[in-house]
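Take a look at this one; I'll ask things after.
Complex shown without one protein chain; remaining protein chains in place.
To keep things simple, chains are lettered A, B and C as they appear, and every chain counts its residues starting from 1.
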Amino acid sequence: MKARTSVPYIFWMAIFVVAPLILVLIYAFSSKNGAPTFDNFRMMADYGPIFTRSFLLAFFATIICLIIGYPLAYVLSRQDHRYQPFFVMLIMLPMWMNFLLRTYAWMSILENNGFLNRFLATVGLPPVSIINTPSAVLLGMVYNYLPFMVLPVYNVLIKIDVKLIEAAQDLGANRRTVFRRVIFPLSFPGVLSGVTMVFVPAVSTFIISTMLGGGKYMMVGDLIEKQFVGAAYNPHLGSAISLFMMLIIIICMSVMNRFDSNSGEEVILP
Amino acid sequence: MKARTSVPYIFWMAIFVVAPLILVLIYAFSSKNGAPTFDNFRMMADYGPIFTRSFLLAFFATIICLIIGYPLAYVLSRQDHRYQPFFVMLIMLPMWMNFLLRTYAWMSILENNGFLNRFLATVGLPPVSIINTPSAVLLGMVYNYLPFMVLPVYNVLIKIDVKLIEAAQDLGANRRTVFRRVIFPLSFPGVLSGVTMVFVPAVSTFIISTMLGGGKYMMVGDLIEKQFVGAAYNPHLGSAISLFMMLIIIICMSVMNRFDSNSGEEVILP
Amino acid sequence: MSEHLIRLENVVKEFGGKRILNSINLTVKDKEFLTLLGPSGCGKTTTLRIIGGFETPDSGVVYFEDQNYNSVPPYKRRVNTIFQKYALFTHLNVYENIAFGLRIQKKPEDEIKNRVCEMLRLVNLEGYEKRSVSRLSGGEQQRVAIARAVINHPQVLLLDEPLGALDLKLRKEMQVELKDIQKKLGITFVYVTHDQEEALTMSDKIIVMNKGTILQCGTPLDIYNEPQNAFVADFIGESNILPGVMIGDYKAVFAGRDFECSDFGFLPDENVDVVIRPEDLKIVSGDAAQLQGVVRSIVFKGVHYEMMVETEGFTFMIHSTLCEPVGTTVGLYIQPFDIHIMHKA
Partner (left out) sequence: MSEHLIRLENVVKEFGGKRILNSINLTVKDKEFLTLLGPSGCGKTTTLRIIGGFETPDSGVVYFEDQNYNSVPPYKRRVNTIFQKYALFTHLNVYENIAFGLRIQKKPEDEIKNRVCEMLRLVNLEGYEKRSVSRLSGGEQQRVAIARAVINHPQVLLLDEPLGALDLKLRKEMQVELKDIQKKLGITFVYVTHDQEEALTMSDKIIVMNKGTILQCGTPLDIYNEPQNAFVADFIGESNILPGVMIGDYKAVFAGRDFECSDFGFLPDENVDVVIRPEDLKIVSGDAAQLQGVVRSIVFKGVHYEMMVETEGFTFMIHSTLCEPVGTTVGLYIQPFDIHIMHKA
């Protein structure tokens, strides 16, 4: 396809992609009767605690995913090559299962007389009360988004040239030093990508909090949902909130990206 | 981390990943009072039309995404390298916006007195009635999943060695033949990956049909949702349906994968 | 038909404002083995790509049999190329790679089969039909690339450092095989390399390039024995290059004394480059010696020793089958016709 015929094509595609975005802009900056206004954004201030909670929960979920997911990806990448596809498939398995089902399963495990407490009782331990706490919401988020952390890190780790590790050993680095000075810095782009892929959906997640938090810990995703399909129907406010979230996410991502492209030169570990 | 210390770690992770899956299995094969049964699967027969509709809609959405997305990815990959990141970002932009918002935007465009018809009226064309038809649902799905088709195809296309294209030209192939005999076959893994990434979420999508189809064209995703959070609360049936869908998806994926690994040797175009 | 199959006339090419080719003029005769020789970045590959049609000259004309071919796309030229890293189609097996050109011409299946088999015989790859090209060794990939290019019966075969990825032993074998194939098929070869030994061994004609300019064009013998400047002399083989002055016809002064030589026609007292091949410096004793020097180092090179001999004013590299221990003083003699005088670049 020649350059001159491709330009109109790109143009039409841009309209298809961008038109709904423009609509969102219009909604966000207009009131219910169509008049231009900033009220929708002013109203967002009322929901400050929900934003704070969403960001905090997403932040902690990302950290936990990183703490669990990085070693998992690392261990996976060290396994016999024949078994690796099996383990990767195992980790991806839940992703092919309906999101609601996954969350529901955790609900029944964590319930006060759920599977976990029944198991603890069998082995003679006191029951735990997790359901309807922020911990349960966090657990659900980590479970749902862990694969998005493991896969990019794993993909970067398996591509690290063994020769680089041998070169580091050769220069006097023991296992720990090799990891700290070579493997981790080289896997950093994977970590960035994993962090993005977990944080972005986690910050606007919905239903998880309803199901595992007992509705007590509303998150931005739930708030937006309510504006479009729920009781609080107000697409103008919903658009404004979404736009605000999108802005924040884009800012975070571009900061991340700058960090990444510089990493080759400037990221020096202590 | 040594192999012997990593085994228990993998073991614990496997429990974390697999435990909810086992629970799903138990749910799927038990009745409300906990007795083992196959009733849940038998009940699925009643929802035959929903399954058929979901698969058909997902199938057509995938085909349309391929027809629109492949040329888009191709055109993108031919642009000046400096502009490519901008176009890619443009295509990914909607993905950072809340899923509900994207769908709502289309709802307001397609509504009988929505933006599209108002635009048509302005330029003197008769109004179209798309909202609450399967076409609207399809459009929503294509819009939502198009980036998942474009990105993997684009990623494969930009990695094709220019030398291979020159070699084909050198051997007498004009632009069309180069595309048919070299570029397309080499991009095939990207197409497979795109098809998978569109079809899998599309087949179990929910809310889109409610919002754009007016609730008349219920899909499997909606059906499952109703079993967990909706009016028809029945997690046992929901688990059975999810399990069934997961099975079908895994079968599709492994067929696809086999196809891919053989492609080097056996995919010969006419 | 002109006696020249290909002719480049004042061809200029720039990339991003940098001039890569600087008014190139060259001709290729039918059935000739022409080599473009030069260091990396000298423009030899760009010249080849212009002949193949992958680049269009910014100015100047490419003629094929006296027709202007500037705007003829690669797929309409009866020219095939063997690319530097072979550029085999990874999605096709050996058979389909070789058959590619014929399939595009929509030849009947049995003709394709016959000609592919013939090619497999030519390059000694019988039985490799079903193999995946990515599982072949470097040498085998090289052979597939040859077969794929040659099956179309091109008038001209362009080869872009085709042996660069092979190891020494294999490279020498393939030199002989390529030359054989050229003779057997009677195709014109245009060959690009930075390896002077390859160029000398295989070519009918060598064009030495540097910095986008042609420095010399001639037979291997011409180029080796009569290099036109110090760069060619140095590039085409190891050389001692030292400054000198022509004090008259057949009379040069260098390394602190005057020598008889076979060159003439220079300006009076012109500053020149004097080039002497290491194998042309003879170690002699007694009065025959023109220079006296001290052996500073010896390296055994197999066929000969390489000695560095320090004379007053210049340290010569000498190749000899005999060796004198480090530290001894030796006499050196150079025959007049082994002294090559060149204008300063």
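Here, a contact is a pair of C-beta atoms (placed from the backbone, for glycine too) under 8 Å apart; a residue touches a chain by one contact, two chains touch by 3 or more.
Owing to the predicted nature of the structure, the values given are computational and were not obtained by experimental measurement.
S.K.: For the chain that does not appear here, which of the shown chains does it touch in the whole complex?
M.R.: Among the chains that are shown, those touched by the missing chain are A, C.
S.K.: Could you tell which one of A:46, A:80 or A:161 touches the chain left off the display?
M.R.: A:161
S.K.: Check each of C:194, C:211, C:251 or C:282 against the chain that is not shown and name the one that touches it.
M.R.: Only one listed residue reaches the unshown chain, and that is C:194.
S.K.: Please output the residues of chain A touching the missing chain, sorted low to high.
M.R.: On the side of chain A, residues 161, 163-164, 166-174, 177, 181-182, 185-186, 188, 263-265, 267-268 touch the unshown chain.
S.K.: Since one chain has been left out of the picture, which residues of chain C touch it in the full complex?
M.R.: Within chain C, the residues touching the omitted chain are 39-40, 167-169, 194-197, 200-201, 220-221, 224, 235-237, 277, 279, 299-303, 306, 319.
The definition used in the following text is that only the chains that are shown with their structure count from here on.
S.K.: By the document's touch definition, which label belongs to this structure's chain graph: line, ring, star, complete, or other?
M.R.: Graph shape, chains as nodes and touching pairs as edges: a line.
S.K.: List the centre-to-centre spacing of chain A and chain C in whole Å, with centres computed as mean CA coordinates.
M.R.: 58
S.K.: Quick one: report the Å distance separating chain A from chain B, using the average Cα coordinate of each chain.
M.R.: 19
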